[in-house]
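Below is a slice of the complex: some chains, not all, each in place.
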Amino acid sequence: MARRRYKHSEKKVGASPGTLVYVGQEIDYKTTIRRIDYNEADYTIETVKKLALCTRPSEASPLVSWLDVDGIHEPQVVERIGQQYQLHPLLLEDVMNSQQKPKVEEYDGSYLFVTLKMLYFTKSGQELEHEHLSFVLGKNYLISFQEERKADLFQPILDRIQASAGKTRRNGSDYLLYALLDLVVDHYFVVLDSIGEKLEILENSIIEQVASQQTLTRLYTLKRELTLMRKLVWPVREIVNRILLEESDLIRPATIPFLRDLYDHVVQVLDSIDSYRELATGLLDVYLSTLSNRMNAVMKTLTIFSAIFMPLTFIVGVYGMNFDNMPELHTRNGYYVVLLIMVVLTVLMIIYFRRRKWF
Amino acid sequence: MARRRYKHSEKKVGASPGTLVYVGQEIDYKTTIRRIDYNEADYTIETVKKLALCTRPSEASPLVSWLDVDGIHEPQVVERIGQQYQLHPLLLEDVMNSQQKPKVEEYDGSYLFVTLKMLYFTKSGQELEHEHLSFVLGKNYLISFQEERKADLFQPILDRIQASAGKTRRNGSDYLLYALLDLVVDHYFVVLDSIGEKLEILENSIIEQVASQQTLTRLYTLKRELTLMRKLVWPVREIVNRILLEESDLIRPATIPFLRDLYDHVVQVLDSIDSYRELATGLLDVYLSTLSNRMNAVMKTLTIFSAIFMPLTFIVGVYGMNFDNMPELHTRNGYYVVLLIMVVLTVLMIIYFRRRKWF
Amino acid sequence: MARRRYKHSEKKVGASPGTLVYVGQEIDYKTTIRRIDYNEADYTIETVKKLALCTRPSEASPLVSWLDVDGIHEPQVVERIGQQYQLHPLLLEDVMNSQQKPKVEEYDGSYLFVTLKMLYFTKSGQELEHEHLSFVLGKNYLISFQEERKADLFQPILDRIQASAGKTRRNGSDYLLYALLDLVVDHYFVVLDSIGEKLEILENSIIEQVASQQTLTRLYTLKRELTLMRKLVWPVREIVNRILLEESDLIRPATIPFLRDLYDHVVQVLDSIDSYRELATGLLDVYLSTLSNRMNAVMKTLTIFSAIFMPLTFIVGVYGMNFDNMPELHTRNGYYVVLLIMVVLTVLMIIYFRRRKWF
């Protein structure tokens, strides 16, 4: 059961801060970059072939420019984009460090940096995976960085932009940021639903007493996943809250109610995580007491058998002795009397255990 | 044991925010809407047949207008009411989302939105159910939305309005909101009483040691219900507190003491929930140690039987051997001596176990 | 084991707020009211026969007027007093609701309302009971309401007033309130001492390993009582703190140090409650591990018996077989050799178990 743990690469110890190193899994394809420019009237979508074309739009540009960077493992790509958009080196380091905790930071009021995790279950549904996402929000542009190519992750937003001049097209880059964050939080609910279903299966097997050691291992894994999820979602609440409170110029007032709605959703995710954790703990208690109960039942069975057959075996042993002088052996009905005594004894034993409610 | 869980419908992932989708159980009847207009002098109650008649009363109207909407599953109905009362689309989304956490929100000081959960046990008394309620409070109107037709839910208030020109009739829409919230909180107490009774039954069966595995399952279910209840009532405390603190123009000063009283009640509900949770945890400990105690008793019984009969069986086995040269077999009283030895041994064993307080 | 639980009467659901209903145990005697007027120079104590005589003293009166109302189950009495002293209806509701949480409230700076619980053990010392007390403090008057006639509850204060022109007589109604609250808190210490003694008895029986299932039930009951006590005393801390912080005109500066002292005492009560709870939890752990230890001892006894006698019984069984051709049976010393072998085997077993420190 191999798991990807939070690993802070050793080779980085002592490296000069701001050195760009990709910390995470090795990936073998090239970064792909798409640029989407749109306003209410029109939109263009193109795949960027040359990094030199990733330029910051002029402040006067009436279009919202979305640069969608897919892949964060090539330092030179990230660095080049950073230069052309004039981003702080530590920000770029955070973009590439897939172990970076979710956070928000505003740089001189000129751009806002948000990084958080996308969560999903692997295809097999066995492992909870997370993917590092970063967003840079400027006046009329947004850059999104994602760790791995998940062709369909931002697709719903692209579809909406292409579909019609709807809310997304009518609003600015801040609304686009909101829409993308909302998408990420919606995926948290999908993960939660999946965990909820697994928990329900475990609950049923425990309450119907068909649980095994494996059930417990699964329960433990679920608790682990909930702990991880909590750790990754908790700061998202703080991120949205800070965007709401800081009244940055980059966030238009019209976007505020949407962000407040997003905040509610994140809180709901956290609430559900906590409920599930409590549930899992309660289930463990039920399971352990089930074990105790079963042990009790087993022990009672053993004791009843022993208490009935030990005296009987002793009695027949007595009349198996070879003493010359054992008058009972030579009586006519001795054998039948002994059989009768043993039947009576057994009946008494059974009555006794019934009285003590042992079966 | 099927249970309704918090489920955030998957199909919503990626949908444009503000899209009205009913998230909850499918229901097959039409929304019914009642409109109650009253002041100290008079009142009218009518069932609204045409949505066009659900209009916001003019600010100058001397009547309090209460629109009681029963059913939140038809988007076009909710949307139409929203348009005619000029409500924010996200508010309407919250009205229809039966998974929405309880909360309060004020929109530009012109209306106040409150949503919370009504709690009740199913007829069978087995399952704790919750129903999504929303209120929109304006200067001289109140809209109430409820998830399912519970004919008797708001009936006591209607009765009071019809009965006499009492406190409800003499006061404004804010007092009506208070009266409805008070009703909801009163139902929390009913649920709590029911949980308290169940807990007492479990307590008795555990302390009198007639508890079974089923007792434990029930205890677990109770803890779960208390956890759910806490999750749903906790934000209500915050709601009432914020209404008290924010000094909205929509809340008249005369209503404040009543709201403070309501606040006290909610805190009392939360206190009782916490007490019950602690009680349940304590009961679990008692139950588990009861199991250990019982196991001890069973094991002692087994050990006593074994310790008495194993040596006896061995002795009679010795004299069951077929060696040619076993002088004891041929003595006159050998048999009786062996019987005596066994009686003495048994008595010694019994004394030994009595000394160790095994029985 | 019947217990009085927090029960919010169902019939109240939907009743108009401010309706006076006595919520608590039914009591069958009439309310008795005493009026004590005093200042440094003089005092009068009289039992009030007519409710009309319960009037608020004029602001100019140089006397402190204490109205001691014994019994809160007759709505008309409480209502009449409320009218004559011009008290808020919700306050009167709190006076009569014996389930009301302890709290303090100031009404327009003209009077202060305090309600809290008196705690005591029933005569049999088995059950922790609580009694609902309320105080209304005015400029020069104090009304005290108590749930049941406990002739001796406020007697020490009456004695002090009668005894001499001491501190109580020299000070105002605020000092009287302090003195009554101090009395209540002193009773908390009495209850705590009683719980402490019970805990010590349980501790001894657990540590000396003579504990039974009943010990556990008692431990559980104690924990329950501590939980209840904590719930009822915790808000008292808040009450005293708020009186101290709010700098009401009703509290003279000279009374402040006394209230601060009272605050210290309440905190000390809460500290002791928490210590006792921790102690009780620790004892439970010790008890459970004692059970495990005992089980281990029982199992070892069983295993030693089995391990010694099973092989022996097998050996004698072998020579009890009836094969024609068993040469050992016909040797001269076969019997003695077998006996010797069995002795050696037993000694080896005993050495083995001693080595493993089983006894």
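Going in written order, the chains are labelled A, B and C, and every chain counts its residues from 1.
By our rule, contacts are C-beta pairs under 8 Å (C-beta built on N, C-alpha and C of every residue); 3 or more make two chains touch, one makes a residue touch a chain.
Quantities reported herein were computed from a predicted structural model and do not represent experimental measurements.
How many subunits, all of the same sequence, make up the entire complex in this structure file, 3 of them being shown?
The whole assembly in this structure file has 5 copies of the sequence.
Just so we're on the same page, only the chains that are shown with their structure count from here on.
How is the touch graph of the chains shaped: line, ring, star, complete or other?
line
Grab the C-alpha centre of each chain and report whichever is closest to the global C-alpha centre.
Central by C-alpha mean position: chain B.
Subunit A to subunit B: how many Å between their CA centres?
26
Measuring centre to centre with CA averages, how many angstrom lie between subunit A and subunit C?
43
What are the residue numbers in subunit B that touch two or more other chains?
288, 292, 295, 299, 302, 306, 310, 313, 317, 320-322, 326
Any idea which subunit B residues touch subunit A in the complex?
Its residues touching subunit A are 1, 3, 5-8, 10, 12-18, 88, 90, 93, 99-101, 103, 105, 213, 216-217, 220, 223-224, 227-228, 231, 284, 287-288, 291-292, 294-295, 298-299, 301-302, 305-306, 309-310, 312-313, 316-317, 319-322, 326, 328-335, 338-339.
For the complex, give me every residue of subunit B touching subunit C.
Its residues touching subunit C are 155-157, 160, 166-168, 178-179, 182-183, 186-187, 189-190, 192-193, 196, 200, 204, 207, 209, 257-258, 260-261, 264, 267-268, 271-272, 275, 278-279, 282-283, 285-286, 288-290, 292-293, 295-296, 299-300, 302-303, 306-307, 310-311, 313-314, 317-318, 320-326, 358.
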